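Following this message is one structure expressed as structure tokens.
Removed from the display is one protein chain of the complex; every other protein chain stays in position.
Naming follows writing order (A, B and C), and every chain is counted from residue 1.
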Amino acid sequence: MKNLHNQLDWDAVEEERQEVLTQWPTGSEVDYEEGARYIRSLPRSRNFALCLQDAKEKGITLTQPRAGVPVAVDHLDLLRFLQNEGEADLLPTTIDSYTRQNRYQEAEQGLEESRREGRALLNGFPAVNHGVDTNRRIIDGTKVPVQIRHGTPDARLLAEITLAAGFTAFEGGGISYNIPYAKQVPLEASIRHWQYIDRLAGRYQELGADINREPFGPLTGTLVPPCVSHSVAILEALLAAEQGVKHITLGYGQCGNLVQDTAAVQTLNRLAQEYLEQAGFPDVVLTTVFHQWMGGFPSDEARAFGVISVGAAAAALARATKVIVKTPHEALGIPSKEANAEGLRTTKQVLNMLKDQMFPETDALEQERMMISRETKALVDRALELGDGSTAAGAVRAFAAGVVDVPFAPSRMNAGKTMPARDNEGAVRFLSTGNLPFAKDILDFHRDCLARRGETEGRKPSFQMVVDDIYAIGKGMLVGRPR
Amino acid sequence: MKNLHNQLDWDAVEEERQEVLTQWPTGSEVDYEEGARYIRSLPRSRNFALCLQDAKEKGITLTQPRAGVPVAVDHLDLLRFLQNEGEADLLPTTIDSYTRQNRYQEAEQGLEESRREGRALLNGFPAVNHGVDTNRRIIDGTKVPVQIRHGTPDARLLAEITLAAGFTAFEGGGISYNIPYAKQVPLEASIRHWQYIDRLAGRYQELGADINREPFGPLTGTLVPPCVSHSVAILEALLAAEQGVKHITLGYGQCGNLVQDTAAVQTLNRLAQEYLEQAGFPDVVLTTVFHQWMGGFPSDEARAFGVISVGAAAAALARATKVIVKTPHEALGIPSKEANAEGLRTTKQVLNMLKDQMFPETDALEQERMMISRETKALVDRALELGDGSTAAGAVRAFAAGVVDVPFAPSRMNAGKTMPARDNEGAVRFLSTGNLPFAKDILDFHRDCLARRGETEGRKPSFQMVVDDIYAIGKGMLVGRPR
Amino acid sequence: MAEYTLILGVIGSDVHAVGNKVLEVALEEAGFHVVNLGVLVSQQEFIEAAIETDADAILVTSLYGHGEIDCRGLKDALIEAGLDDVLLYIGGYLVIGSQRWEDVEDKFRAMGFDRVYPPGTMVEDFLPQLRADLARQRGESH
Partner (left out) sequence: MAEYTLILGVIGSDVHAVGNKVLEVALEEAGFHVVNLGVLVSQQEFIEAAIETDADAILVTSLYGHGEIDCRGLKDALIEAGLDDVLLYIGGYLVIGSQRWEDVEDKFRAMGFDRVYPPGTMVEDFLPQLRADLARQRGESH
């Protein structure tokens, strides 16, 4: 039975749209039916949703960079460069941080200054300020599909403009673009805004325009245990499916232990499929995205290539549908286009060399999958229970109660009582489990993992271990051992 | 019972030495007893043999580059750079190709021209021409151990000079430095010359100066199936042990399939240990060296970093004692010192991130180990049988009969009847087994592996597959699929 | 040792929270009284907190690249609020992309920052300087 009662009524949305489209002058350019017609007219090879579906069937892993600069011609040049020189299979359009906070006035100022000074003063592409036509030029100018990537609690206007322009994929979600990206925004509000976006994407889908939606998997990017990001991913998949979305890509940020990373990608797919089927959405096309290490990087480019490659290897061996690629400039600042293309090519080489190989099936892998599954189910089931039929309410209450709790998140909606640390093999475990509703044996498991590491290092598990782990990869290690 | 009857008589060697030391004027500088005293005086951290032994005990993987330029001060600068900026755990001194062919006159000319023109005209360091004192300055000027790396069928004078100078490790062997490096040199001759060298190293060992010897594992570097390189490694280990060598490092060149690469490193150690014990040398300290992909590289540096990283990952997961590192310039020419240091740092990052992880133990891995072991034993046992008590004679006869047969080898002493190709997962198998004395089920196994690949690719296994595989990694693939 | 009060915060629309958390814990351990405003902090919030807590120093973080825009006028506002003697530090990825560090440092010094720290600065890297500056400042102003 579909959770249809959670779907927003399109007429109500239409009313809300009239308000949203006036938030910035460019809103008036939006004509979603024309947008849907345009998207339907795109060849399969330029539709994000369909390319991912095809990759899943072929069992291959596609590459996608992050990239966005303020001025439109420069942005198109950048994307073409990444497509041609980086051989990117999929392209992004990364939005600047003012737009993400709906500060279009500051974005306008940054855009103007960037134009005037001939250098970027914004850290991304202010798509709202550019408006529908300019955005359409990005789609027209590229040969592979392009996705909007950002971090916006209220992205309604951004979605309106970019979908109408012909973008076929839109990253984000009411939880994953709030908890790591905001401080004060109530979850009710961001989830409601993202229900609007999902309903809009669903509307395009109804009109035959396939749109891919992707919750932001890595969250804070720093030592997030798989069950935490899986829970958020599954809740957002349900929220999106309820609004009529048919193409969903779920994400996971590399932790660094190959067994854990493989288990994480595999369970993400299986668990989400289960929950979607249970909720009455067996027809959603589910794919996965693996993010190369999202925490602090080494500043040395040669070392950064090593981190990138380990991530590419894990993505290939775990058979993620796509991999989001870091660059050798990660710890230096926003990358040059050359560095970005380098990260892509390094990744592609590793993917190609490993695409005919699989991470070996072992008891340890099965054990890790079981652990992640049990943990994730504990969180998601409790959240759904709290929601009592409303996924949205469940999510809000789960965060309020610390049932789902993201480490290092800036948001006050997040309990902030959990603390992760690596075990002796580098898998990310919990040092503190806060209020996570785990069974006793799971709690014991995490305690034991960290106790064993403590023994190896001759120290008690503590926050110092966490700090050491935060720095570790940047300093050329995985586990932050004391010196 | 030790194969003592195969050990050269020191008095006879002494006589031979008098002749060898007159091959080039610098020979007169050699005083091996002073050399042994000097080596004994080195701290443990600067003795190659002991550093490897310690790494083996700790279960870690050390890094070592390849590097050598003609002029001594430049060479020392280069080594120091790799030590400081590349964080190399072990250093090399790669010898130029004229010296390798005993063409000291041409080496002298190249050295002089290099000095005069201020650019390298030799592809390595002409250690014989430099003489003992200059070589000693290399050892005195570095903080980590240094090895001589070359490719010389008759390296007697080179060994005399560099060991006397204080080098604590000497690569090569009578087979591995003949078959891939010469065309006309009889195996009898090169093996006899290397028995001299091993006897000399054994003499240092008797005097308490630990010397590491390392047969050249990768041979032609191009699609060499593990059993072929293992056979050569084991025969040379036996030859070295017979002459009194106590520290042996056996090598393997990455093939590219992680299961095969892991199985290869593991079996190399175990099999060699078995044969050495059988032959009465249980006290030899055995370590392993993994060579990052030795065949053609991609010319794009970003892609090269990917190849380097996959090799580093395999070395770490298989727990090789050291890894020989390639550079992003591999397909461009002899690398700049910066590129060399980059390859080292990329490698170190990957090693560090994976050092607490192991390649998972599975049936497939056990199966691969069993296969490599059975194949290797078939070759080595037959060779020893042919030798009838003389390892040297066995090796010579085995090559003459094609019992051991190295693909793509230039030497006329090599039958050249085998041809390798990758299977569907990228493991290197035999397309033609020539005269290899394999049991029927092994022959079937290889045929089936390639038949399956042929099916996938819709073509018959043929030399075109081999050519495609030779180019594959350079073109960004592992398996050379038809386009 | 007299206790010093430090204000921490990530300025503008920047949400990078990890370094901010690490700084808080490390500076508390080093014996400071730390008032951490977290992420998404406006110029006004920095100033109010400094007045309320009689702070000795403000440590601004900016990682996301808009630091240049976000920090314009901060020093003037501090002076206007009578906080000219409060030490003003900044650290992080202060501009977009990687520019020559000397130029970045000059730019932010000219904007009134007493010290400007590059990406990857560890606590032990700036702690001695901070202690010295604080001691000198207290010596001067008391």
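Methods note: a residue touches a chain if its C-beta (ideal position, glycine included) is under 8 Å from a C-beta of that chain, and two chains touch if they have at least 3 such contacts.
Since the model is a prediction, treat every value here as computed from it, not as a measurement.
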Chains in view that the hidden chain touches are B
Among B:104, B:408 or B:438, choose the residue that contacts the chain missing from this document, as touch is defined above. B:408
Selected from B:119, B:143, B:270 or B:460 as touching the chain missing from the view: B:119
Contact partner of the left-out chain, one of B:336, B:362 or B:390: B:336
Residue-wise, where is chain B in contact with the chain that is not depicted? 97-98, 100-101, 103, 106, 109-110, 113, 119-123, 151, 180-184, 220, 222, 295-296, 299, 329, 331-336, 408-410, 463, 467, 470-471, 474
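Keep in mind that, in the parts below, only the chains that are shown with their structure count from here on.
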Among all chains, whose Cα centre is located farthest from the one for chain A? B
Go ahead and note the Å separation of the Cα centroids belonging to chain B and chain C. 55
Can you compute the centre-to-centre distance for chain A and chain C, using the mean CA position of each chain? Integer Å is fine. 31
